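Only one protein chain is missing; all other protein chains are in place.
Here the chain labels run A and B in written order, and each chain numbers its own residues starting at 1.
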Amino acid sequence: MSRISGGQIDRSKTLRFSFDGVSYTGHPGDTLASALLANNVRLMGRSFKYHRPRGVISAGSEEPNAIVELRSGARQEPNTRATVIELFDGLQAQSQNRWPSLKFDAMAINDRLSPFFAAGFYYKTFMWPAAFWEKIYEPIIRRAAGLGSLSKQDDPDTYDKGFLHCDLLIIGAGPAGLSAALTAGRAGARVILADEDFRMGGRLNAETLEIGGASGADWAAKTVLELGSMPNVRLMPRSTVMGAFDHGIYGAVERVSDHLAEPLPGKPRQTLWRIYTKHAILAAGATERPIAFENNDRPGIMLAGALRAYANRWGVAVGEKVAVFTNNDDGLRTVADLKAKGLDVTLIDARKGDEIIDSAGRLGLKSITIRRANGQTETLHVTALGVSGGWNPSLNIASNHRGRPIWDDQIAAFIPAPESIAGLTCAGAAAGAMSTHAALTTGANHAIAALADLGLNAIADIPQAEDAPLNLTPAWYVHSGKGRAWVDQQNDVTVKDVKLAKQEGFVSVEHLKRYTTLGMATDQGKTSNVLGLAVMAELTGKSIPETGTTIYRPPYTPVAMGVLGGRARGHDFKPIRQTPSHKWATEQGAIFVEVGYWLRAQWLPRAGETTWRQSVDREVLQTRKSAGICDVTTLGKIDIQGTDAGLFLDRVYANTFGSLAVGKVRYGLMLREDGMVMDDGTTARLGQNEYVMTTTTANAVPVFRHLEYCRQVLWPDLDVQLISTTEAWAQYSVAGPNARKLLEKLVDQDISDAAFPYMACGAITVQGTRARLFRISFSGELAYEIAVPTRYGDAMIRALVEAGREFDAVVYGTEALGVMRVEKGHVAGNELNGQSSALNMGLGKMVSRKKDSIGMVLSQREGMTAPNGYRLVGVKPVNPSETLTAGAHFLAKGAAALAENDGGWLTSVVYSPHLGHSIALGYLKSGDNRKGERLRSVNLLANTDVEVEIVSPHFVDPEGERLRG
Amino acid sequence: MIINHPLLGPRDSQEFVYLGDAALIHRPDGMADGSLDKFIDYAYLRDNPAGEHRELWYHEQGDRSWLVVTRNTVTHEITAVELARDVARREGRSK
Partner (left out) sequence: MKAQSFRLRPILTQDGTWEYHMRYSGFRVIAEALTGHKGWKPAWRDAAPQAAYDYIIVGGGGHGLATAYYLAKEFKQARIAVVEKGWIGGGNVGRNTTIVRSNYLLDGNQPFYEFSMKLWEGLEQDFNYNAMVSQRGIINLFHTDGQRDAYTRRGNAMIMHGADAELLNKEQVRKMYPYLNFDNARFPIKGALMQRRGGTVRHDAVAWGYARGADQRGVDIIQNCEVLGMRIENGRVLGVETSRGFIGAKKVGVAVAGSSSKVMAGAGMRLPMESHVLQAFVSEGLKPLIDGVMTYGAGHFYVSQSDKAGLVVGGDIDGYNTYAQRGNLPVVEDVAEGGMSLMPMIGRARLLRMWGGIMDMSMDGSPIIDKTHIAGLYFNGGWCYGGFKATPASGFVFAHLLAKDTPHSTATAYRFDRFAKGLMIDEKGQGAQPNLH
């Protein structure tokens, strides 16, 4: 017998599902647990350490035992609680952590050997010989550990994130939550009511209690209907509030599609909501706790409230002959409800001194041994046992900010301390108000108080409901024989383990948890933490609150990594920024490279080129021979205007800018306040009070932030305004001996050397369109950078290529750019590593001491000016056929590869087609006076050792004649 | 966290970039005598209180204001938010 009458399941429809390959049926409204119980399946899992047979003990998210692998293939979902899986047609589930089968698990030998696996035994052994740990002991432990497994296939589902705002967030839709929502909703407040269950109503669905003369479940359904009709109320079933964060922000996970075989097209599996609320009411109810006794972990032994829930909500009788073991009046409800369903129920009331001292049944409960108050023992054949040791308020979220709960003797449980979290109050059983009447009243009252803060009037309308006390007499564990009584069922922590922890001095809650693993399993100790604490309190002779409290961190229940990641996966992990020439470059078959969020053309292969070097060499050689075009839009651009703009630049750059003439460009070196180089670039003076600064691609955002800091925080009265124009201008470099001729075809003005000399800049027009021209060079060639409004960027690249056709101009990518800048000895990313000063880069003289600028003072500290510090050098292999490696270190000839002989390292290495061999820049100790020295460039990671000569970093045109051409 | 921007109203702190102690407003004069010691203290030493802390936040995903936020480092409660420029001027910074 299993399915009985009643319950909130739709018997008109049948759902098929399988567990461990066996097919069963259930109904809409079932959970996997209720459906399995309805099919007489009690054995659902194995415990972690001893592989004890286990069945369901709860009817909610606190479940420690009935955890399964849900679904198969890439959707396989380990460690899923059968008690919260909403049944759907075609559901497949498998048991976990057993071999070869759930019924016969060879690893159950551990149970026989349990004396050897006492708490913390592994800290005392497996130490000899030391080499055996990684090779022998640990692999065995690692294979044994863990319950379910992931498929190792990419998660095929999508996830989403969203933001919600409200006046009042109510967590939990039981009587307290519904009452609060109704009160606030009717008063017009913006309310969100979230509940982890797929059916709102909380315990009302599991009880036969009445509200206002009708069944509690009906009242809940009616209330949900009314709330659903209110436009100011958002109902969120299947939504677990995972945690309380700062300033009224709550995280909630909505399981959008977990009740379906797979998500509907276009729908996510789950959504992470960030809920911003002015007030919150925690109405999460309470979690029943067991009383520990010997062999209290057999399938069929459940929490009394769960036993009742399966009968009332799901129409399932877990057994025909049933016993209830309780220390409070709530347990009596299970007796009454099950009797009303026609079951044979025996009450064992701990308050009268009766106890259960043992149970029997290998794969499921067959009998219990009762010791009556008078000392007599008897064996009772039952297949289901409900246990109630009282109820712990589900205060988890209220302690997320580390506020300590307080002990309430009345219900022998922790209740949330007031003001644990600003803006959060607790109502109903979550606050220790255990009756239905108290839940309805506190829910309404907290809503009224919250709304009063917002200036809204609300009125309570409390229907009639029971207001019975719990009448609890604490009973934690049964003192009997030598057997094991489970405290944490999943992790197999027994009363004996707590005793051993006490004996070895692991008395504080934190030590107890960590030493025994109590409460560390997937159920997060929801049914075990307080019990473990109570056992320790008894052992130490202290009260429970003296022994310790237990607080909870987020998440309330475990949360899928996928939903926390949302849409940020694969190519959508981060935004992609495309340059204005991206479309054109794509048409050319360009190879792109990630540069921060940007994609830049790395090289542009032409037909017949089979290696990247062929393309890059061609781009470099042709640029130096004739002309090359490169998209440099990604460089940061900042417009700086105001009467104090020049003064401002003098302060943020280490070198002098105030003297820069209108129409001229200057290279600028920017330091951090600690004197290290922050960035470099050029700044052009376009007008009396108008400058445009360029930054490196990588530092565009930090430099802008820094400039705003200088302007607003350090020198608030400077007349200077900034705007980032990185995206506003498409900018191209045109370099090479024919650069001017090429540009002259497009530019409307005279740009001859006389009219537009080296380091000139100015506003121009390109066939009538406004543009800016800068005569600056990164390649060392005669070069210009031309900027047009971004919307003309695509047209501009096409115009440049067309104009360059007669010169056989190339478009070059970042690789060729890198080759030419190393040939010219310009520093870039690998040299601008945040650990290098101007002196290190050979630019020490640029730091003016005649003015105060950011970083000037601290750059003079002794450690940064030491003569034996690193200096930028050029490096070439003595044998030109040898290849250099960036990151290789300098060693003197014959020196051992030891840190004390380390001379520095190669920062950037390229193949110079111009010179026909590998060249590099490097930082070498005292490098400024070691030109001509021969050293070794050693890469121990690849076992290469190349003899190199230290040279000037300016490999090409050291006198700079070309760029002035 | 939510920062109540003095111009824009409540904003998620995710829109902001954090810098540190608002004492950074008081940058020493680099040209004055003894500036090296002052800069070493300025750049490297912090009160780092457990309690009320005045700190600089930058509204990078917003209006680019630098703000001085008074926030408790134990409870995270924010009791004041001001434009850093106003604070700097009030505390004697100018050009």
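Heads up, the rule we're going with is that contacts are C-beta pairs under 8 Å (C-beta built on N, C-alpha and C of every residue); 3 or more make two chains touch, one makes a residue touch a chain.
What you see is a predicted model, and the numbers here were worked out from it, not measured in a lab.
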Touched by the hidden chain, which of the shown chains?
A, B
Who touches the missing chain here, A:G60, A:G216 or A:G251?
A:G251
Write down which of A:E673, A:E708, A:E781 or A:D957 is the residue touching the left-out chain.
A:E673
From A:K152, A:K845 or A:K893, residue that would touch the chain that is not displayed
A:K152
Touching residue (missing chain; options A:A118, A:L260 or A:A468):
A:A118
By the document's definition of touch, the residue of A:A429, A:V665, A:V938 or A:V956 touching the omitted chain is A:V938
Chain A positions in touch with the non-displayed chain are 48, 74-79, 115-116, 118, 121-128, 130, 133-134, 138, 141-143, 145-155, 157, 159, 161, 243, 245-246, 249, 251, 272, 274, 400-402, 496, 500, 503-506, 508, 510-511, 514-515, 517, 520-522, 524, 553-555, 558-562, 564-566, 568-574, 576, 593-594, 672-676, 678, 829-830, 833-836, 858, 861-865, 885-889, 897-899, 901-902, 905, 907-909, 938-942
Note that chain B touches the chain not displayed via residues 1, 12-14, 18-21, 37, 40, 43-50, 53, 55, 71, 73-76
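We adopt the following convention: only the chains that are shown with their structure count from here on.
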Please work out the Cα centroid separation of chain A and chain B, and write it as a whole number of Å.
28
Of chain A, residues touching chain B in the complex:
245-249, 276, 401, 422, 644, 647, 673-674, 701, 705, 708-709, 712-718, 851-853, 856-858, 860-861
For chain B, which residues count as touching chain A in their complex?
1-2, 12, 17, 19, 24-25, 27-31, 35-36, 39-40, 43, 56, 58, 60, 64-66, 75-78, 83-85, 88-89, 93-95
